[in-house]
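Left out: one protein chain. Kept in place: all the others.
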Amino acid sequence: MEFFQLILYTISTGMLYSLLATGFGFTLRSVKFFNISYGGAFLVGGYVMFLFYRMQNIAFLPSLLLSLTASGLYLLLAYKFIFKILIERKAKNLVLLIVSFGLLTATSAILGMIFGSQATIVTRHLSDIDVVNIFGATLNTVQIVGGLISIPIIILSLAYVRYKTRFGRAVRAIEDDSEVAELVGIPKNKILLKTFFLSGMLAGMGGILEGLDVGIIPASGFLYMLPTIVAVVIGGMQSFWGGILGAFILAIAQQLTIVVFGGSWVQAVPFVILIIMLWIRPEGILKR
Amino acid sequence: MNTTGKIIVWVIVLVLVIWGIISISKNSDTDSDTIKIGFMGPLSGDTANLGQNAQAAVAIAVDEINNAGGVLGKKLEVVYEDDACNGATAANAISKLINADKVMAVLGGACSGATLGATPVAEAAKIPQLSYCSTNPTISQAGDYIFRNVPSDLFQAKYAAEYLIKAGKKNVALLTSKDDYGDGLNKAFTDAFTKAGGTITLTDSFEPSTKDLKSQLVKIKAKNSDAVYFVSYTDPAIAGLKQARDLGIKTQFFGADAWDDTKVWSELGTLGNGAMYTIVGSNSSVDFKAKMKAKLGKDDLIYCSNYAYDGLKILADAITRANSTDGTAIKDALYKTDYTGGVSAKTMTFDANGDPVSAAYIVKVVKDGKAAESAQ
Partner (left out) sequence: MEYIFHILILLSIYGILALAQNLVMGGTGLLTIAGAAFYGIGAYVAAILATKFGWSIMAILLIAPIIAGLIAFLVGASFARFRDDYFMLATLGFLMIFNTVAKNWETFTNGSFGIAGIPKPYILGFTLDMPMTFVVLAIFILIIVVTVSYLISRSSFGRALNAIREDEDALQIFGYQTSRYKLMIFTIGAAFSALGGVLFASYITFVDPNLFTVNESILLWAMVILGGIGRNRGALIGALFLVIIPEILRFIGFPTEFAGLMRQCIYGLLLVLLMLYQPRGILGKYRL
């Protein structure tokens, strides 16, 4: 019984990480640097949702749309006014990394000043979140609707967009070789803007889900980046499905650690796996 | 950036530096017409709620004292500093308070880690330090100038252990946060509970900043325990109890003094029903609660604030009795404290270690978003 419950939890966590990893992968593959400020979009999504849904008491769906737009916009603006300039200057990856770190730090701090450093819970009443019984184990409604239903739909839609639409082809072209892509007439700038927006929305979605389920703190932006990065690196940065694979491997590893060693070691798990992967196979498991 | 840019930057820096120097020198003019006490608390970070609440309580105390004539005929002034619940920040903060602001006593910190970081500075400078919330046992040995008006966690854990045994809960699972608060209570409780004849069925912990206790709770659900001793601050408490409900765990959840934060129960609503926790019996008057509500604009009284309020008054009282602004004299007066009528405890005296002499705990039980003392 508990085993099945643990499996359900692992799936739920794996789904969240998959969502985050997929979104992260988009910008990673297009502009080829680790955009840590992705965590900032996560926070913006969650906090804006809190603002609209809980503080201003706006209905769920409109709040959701507004928050996703906000988080998408956050990353888009970050690209337009910060990253684009640096990329055009042919800045090294490290510079972009440092800048994205700085942006996340500043964003967390500002949100912390506005909303406070303690947990911000997006749900209006925790007692409203019901529990569904699945073969003797339980999951709450946020985890089911968010994790088990919405996320797979989102990921499948993204896969469709990526492989079956013009936009998706353009994105893949840019990932392959952005200069050649430009040469053959792909509007690189426009596509990148859309990619960042999309990426931001995905991060924001993650923030909203966590905000509904357990609550977020300013530090969450950075905290959730860690498993995201690890998932992407393990699974394979160049591959769309890699992030998802890595996400589940990580979720399983974390679960096992808690069960076998206890909760206090779980913090180190992503990193141990990361370092091992970097040693034996830095490109990740899936190549494409 | 071109030369104009650079010039602008340097001008700004210069302005800041000059402003700073002026402020510093204004500060160090030994303001002989006010009595200065320093306050340290976590005004930022995971426990910011606690620190800000305490700050409000102290402000109320200061007003009351000044309206009654001040201390030694002079106005009482409190300088507030943030210790971020962190030893190094606390050491920095207390250093500023003592050396730059020239306070004659310090009320703080709240987190044990912060207090322990600050005590060496206070001890070396011979300035009395009174912690209003740090319960780590090692503070008893921190020094001659170090006091606290909260009892050490050893007592709280012992009380909880005996309470649970008396209630027939012989098999208890432990779930504690991985910081000095959780670890301290974990050790103390394990000792006391096993000595009283109980069995610990399982012990697990979690990072203080995490909100995911699901796996630990699944493990707990698997072991049939009579109760779960769940030690955490606000955020993990909310998350953990919700997740426990989700899992359908019906065992008695028993917590410690940090659960006396109204935010926990207002967020959980009916989900918190039946949870219990230990807290030092407070003497909190309706009057004091009303003043806090007026000051904060909402009904929010975190337990530490009772101690902070009393703590400030105890310090003021000691200064008055010592009739001096000298740290050593105040310290001596503190050892002779016999304070009555406080909001945290009916009486307060300190033992040779600077710890409170007695501690009367009570158990509170939660119903519909509010916690109230349970009928013993």
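Going by the order they are written in, the chains are A and B; count residues from 1 in each one.
The criterion applied here is as follows: a contact is a pair of C-beta atoms (placed from the backbone, for glycine too) under 8 Å apart; a residue touches a chain by one contact, two chains touch by 3 or more.
None of the values given here were measured: they were computed from a predicted structure.
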item	value
Touch with the omitted chain, as defined above, among B:D82, B:D204 or B:D355	B:D82
Selected residue (touches chain absent from view) among B:A142, B:A192 or B:L213	B:A142
Per the touch definition above, residue among A:A106, A:I134, A:I149 or A:L183 touching the missing chain	A:A106
Residue ranges of chain A at the interface with the undisplayed chain	33-34, 82, 85-86, 91-95, 97-99, 101-110, 112-113, 117, 218, 222, 226, 229, 233, 264-265, 267-268, 270-272, 274-275, 278-279, 282
Positions on chain B contacted by the hidden chain, ascending	1, 5, 13, 16-17, 19-20, 23-24, 27-28, 43-45, 48, 51-52, 80-82, 84, 86-89, 91-92, 95-96, 98-100, 113, 116-117, 119-120, 124-125, 136, 138, 142, 178-180, 182-184
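Here is the rule we use: only the chains that are shown with their structure count from here on.
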item	value
Residues of chain A defined as touching chain B within the complex	1-2, 5-6, 9, 13, 112, 116-119, 121, 125-127, 129, 131, 138-140, 214-215, 217, 219, 223, 255, 258-259, 262-264, 266-267
Interface residues, chain B side, partner chain A - complex	44-49, 178, 204-207, 209-216, 218-219, 221-222, 234-235, 238-239, 242-243, 245-248, 263, 267-271
